[in-house]
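Contents: one structure, followed by commentary.
Every protein chain except one is present and positioned as in the full complex.
Going in written order, the chains are labelled A, B and C, and every chain counts its residues from 1.
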Amino acid sequence: MSSQPQVTDFELSPELQEIQAMARRFAQVEVKPGAAERDRMQTFPADLIKRAAELGFLKMSIPTEYGGSGMGSLANCIMLEEVNASCASTGVTISVHNSLFCSPLAKWGSHDQKSRYFPKMVGGEWLGAYCLSEAASGSDAAALVCRATRDGDNWVLNGPKLWITTGSEAGIYIVFARSGEDRIKGISAFLVERDFEGVSIGKKERKLGIKASPTTEILLENVKVPGSNLVGEEGRGFSIALDTLDGGRLGIAAQALGIAQASIDLIREHLADQTDARGRPASSQNSQWVLADLCAELDAYRFLTWRAAILRDRGESVGPQSAMAKLCSSRLANRAARAAVDLLGLSGTTDTSAAERLVRDARITEIYEGASDIQRLVVARSVLA
Amino acid sequence: MSSQPQVTDFELSPELQEIQAMARRFAQVEVKPGAAERDRMQTFPADLIKRAAELGFLKMSIPTEYGGSGMGSLANCIMLEEVNASCASTGVTISVHNSLFCSPLAKWGSHDQKSRYFPKMVGGEWLGAYCLSEAASGSDAAALVCRATRDGDNWVLNGPKLWITTGSEAGIYIVFARSGEDRIKGISAFLVERDFEGVSIGKKERKLGIKASPTTEILLENVKVPGSNLVGEEGRGFSIALDTLDGGRLGIAAQALGIAQASIDLIREHLADQTDARGRPASSQNSQWVLADLCAELDAYRFLTWRAAILRDRGESVGPQSAMAKLCSSRLANRAARAAVDLLGLSGTTDTSAAERLVRDARITEIYEGASDIQRLVVARSVLA
Amino acid sequence: METDNFQLSEEQAMILDTVRKFAQEKVEPKALDNDEHSVFVRDNLDGLAELGMLGIPLSEDSGGAEMGWLSLVVALEELAKVCGSTARLLLSQTALCGLALEGNEVVEGVAGGDKLAAFVGPDSEIKASINGDGFVLDGCAEHVTAALEADIVVAAAKTMEGENILCCLPAESVGRESVTTLGFRATAPGRIRFEGVAVSVDALVARGSDADAALQRVQIAARISAGAIALGIAEAATAAASRYSKERIAFGKPLAQQQAVALKISDCISATVAARHMVYHAARLLDSDRDASAAAAMAKLAGVKAAIQAGDEGIQILGGYGFVVEYHVERHYRDGMTLANLEGGTESLRMNVVS
Partner (left out) sequence: METDNFQLSEEQAMILDTVRKFAQEKVEPKALDNDEHSVFVRDNLDGLAELGMLGIPLSEDSGGAEMGWLSLVVALEELAKVCGSTARLLLSQTALCGLALEGNEVVEGVAGGDKLAAFVGPDSEIKASINGDGFVLDGCAEHVTAALEADIVVAAAKTMEGENILCCLPAESVGRESVTTLGFRATAPGRIRFEGVAVSVDALVARGSDADAALQRVQIAARISAGAIALGIAEAATAAASRYSKERIAFGKPLAQQQAVALKISDCISATVAARHMVYHAARLLDSDRDASAAAAMAKLAGVKAAIQAGDEGIQILGGYGFVVEYHVERHYRDGMTLANLEGGTESLRMNVVS
């Protein structure tokens, strides 16, 4: 589809509209009803992930030659926005699988790796996860210390990884570890199966939001990884990690757009009940003005996200464009959710409405896959280059 | 051009890129150098307007059958952003001529009216102006009291109009006057030549910004207007006025984008001088972060503006889309210009830099052709409809 | 950010010391766990009662200590630094229920902590209909502090004719349901349903202009008190962010040396200091019997703004650590946002400033 325009005069192509409609139906009918309960009980949405796989949502970043649909970033964003509008925990699970695992494997992996692993990913038999962060390396990702030591044809990995989304539910991880001393060029990427000896799930985080998505430590103790599981060349890990995040950020931007849309929908429904005798809005100017501002920005940042996704689908480098999309969308998601809490009054602070969950889920979008200050840094460097 | 896409995958068509390049050259080479001086001396940019006419910028909203190029809203926005980045006074003069005069005449005027007047407008012999506001009717436009009384085949107009952009420099005005009692349906639109007896230029405003664009009162005292100069039907004036503003707002959104871009350029140049030994930015994080935020939003609101212009070019009603574009872009223009003043330090508050002019010019974009609260009302009504 | 710049009296300084010690020794250790598992902080209220810190601003006739509202502000601020729920419960028991009941015989039990009370304010728009000498109440209050554990419910309601009434009911007479709340989870929050609840003449605390006056007093005092809680939350979140930024090393130096981080903390400090001025000023107006209505609205607005800003920026500075419960900032953020909607939402308070 890369040769056909995806967005013409700001409208999605018919193919993308179809994906959007399908994702919206799935999200509203199947994902939304249990979202509050899953959040409260911290239940992983295993059944929904299976359904998502049936709908083809887990194979969108997998090339057609390996059984995927190779739909690309924009299709992924369109789908993710819809799912996230109903449940951010379900959304991030799909986003990580597609953007942070399948996407780099498709781009940097060997034919052998793809042939071995993609068949398990296409239908969701295995979910993928991404292991970059450590206790002492968050925004400063290159400070990671997890070691990869050569042992004949194999590598031996050692050291805990932190903040791993889908950590306890994934079948396979892309792990970034230090194979050499150079801060940047000493990092390599490895495919590590959950069932490799020495892999274990550490502490599960107790979090503010996305509580149905397990965030865990992944402990690697003398994990023997075959040399054939090195992704790309030795020492390319950091550039693979960053390039992957450029794409992942689009998934998070889409998540933020979905949360913003859901918050706006809540406000709209709340205000729609308040009409005067002539059927005109009788809600306060304040609430109408807030709604108007949010709607305008949502449209604007959706375009920003689509633009970056299209560039990425063309194979162009999208560091700053992707950063802009995540920066703006994630801020909006938080503003919109806080506005929903605010405007819904006492109901906004209890689970009578979805606002209190949206405001908790929104908060992570400004943090993970590169905090907002990192996005600003990326944009500023590019503008000043 | 309406059948061809104007923007494909967020890129302008080659034709529009050409207009953009031509406008940018004109703006940077011819418009920019004298802008500070014109502002200080409050000099109308008569020569530049002639040059703009030569480049075809004054006939873009005039249909080809009357000698225009009928380029439409998006082309107009593209051109206006560039001109406004150099001089908002020049920009608004062109915007009013195109969007608030030629555009409604093309849409609502009779063949006779177009045949009589467009030939004078095509080359800028006459500039057009738009007379809606009065002392007691700003945002509440329907409260206007200027009277139009029938006198045989003619109409007689009486009453002062206020805040008329290009007031003293225009050759012709579209005047909204009360021809009947009904608050809305009692308003009609008339073409009033500057040289009609009884038309005179009242007080010239002393303003915060756009000082090279004369804002004046237009006094109408027993002005006899031929019946053939009624635009559209009697009583349609208010809907013509509002529809025209939907388009005009896109011109102001483009103006705001231009001011924002110019402010960002100033900041970028200021920070570009500050590099470390390795050539990397050495400016403060604060200034880089501010720059990044502004750049991201500028891209986003430019898309918002283009989207609305495309819809308008298709003949669709664009009330809310146009309101969103003006609301966001005008707020950004002010934020960007204030940031420029702030980050340029002591130079930001003197005419050593353009920042102090940009911050004064930016302020009007949130006010004219519908203040921001009116834009919010339009968006909220549409979302809650 | 020392409070001694703010000219506290010796008595107030004593209260500050006492409550701070209690807060740090008794309240803080269990705060995280109480919030996470919605454990009601009754023991903290009892502890405050033992210290004589429960009826601080209430009159001596009511069993209070008559030490003024600024004294309560200082106490709430200290408690909120470690546990918003405990502060919230103290506010409810004192500034809402205790104050509303002043002059009523029940008040001593409330001021002393023997009777736990829950307050249903005018925000909930409970309807009262005349029923003989008494009334019947209908309606639903969505988020009531201590609803599930209270012995008595103090409720405001309005008749069709617009008359306000204030009554005190046994908790068994109303419907009570558990709700999950965004913040203040350790306050036993609940929904209270009034479905034809009869109010006898005995249960009536005030009506007409007496009820108006009582509700007005409660509104002002509760807003100032809420401002104080917000202030404590803002300080705690700012302090947590500041501490973390000095310890955490990234890109070869402490986070605090990143200008972007330092500026966020700076802005939180400014907002917090502004809020403290507003809250203390409003409390002093009230303590000197001057009109504190607009000042109280501004105090709560400034406090809540600072609390949400500090919670939000605190989470951002801590990054992943800000998003997990162990670092407390996410709790401060939730409590701050929740507080914004209690005792008058932001929109209505902003209108109060100009009316």
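Just so it is clear, a residue touches a chain if its C-beta (ideal position, glycine included) is under 8 Å from a C-beta of that chain, and two chains touch if they have at least 3 such contacts.
As the structure is a computational prediction, the values presented were derived from the model and not from experiment.
Of the listed positions A:113, A:286 or A:382, the one in contact with the omitted chain in the full complex is A:286.
Contact with the chain not shown here comes from a single listed residue; of C:126, C:182 or C:278, that residue is C:278. Within the entire complex, the positions of chain C that touch the omitted partner chain are 5, 259, 262-263, 265-267, 269-270, 273-274, 277-278, 281, 285, 290, 298, 301-302, 347, 350-351, 353-355. Those residues of chain B that touch the chain absent from the view are 40, 133, 136, 138-140, 143, 162-163, 205-209, 284, 286-287, 334, 338, 341-343, 345-352, 356, 359-360, 363-364, 366-368, 371-373, 376.
Although one chain is hidden here, its contacts on chain A can still be listed: residues 284-286, 289.
Simple rule for what comes next: only the chains that are shown with their structure count from here on.
Put simply, the chain farthest from chain C by mean CA position is B.
Residue positions of chain B touching 2 or more other chains: 285, 289. Listed for chain C are residues 258, 260, each touching two or more other chains.
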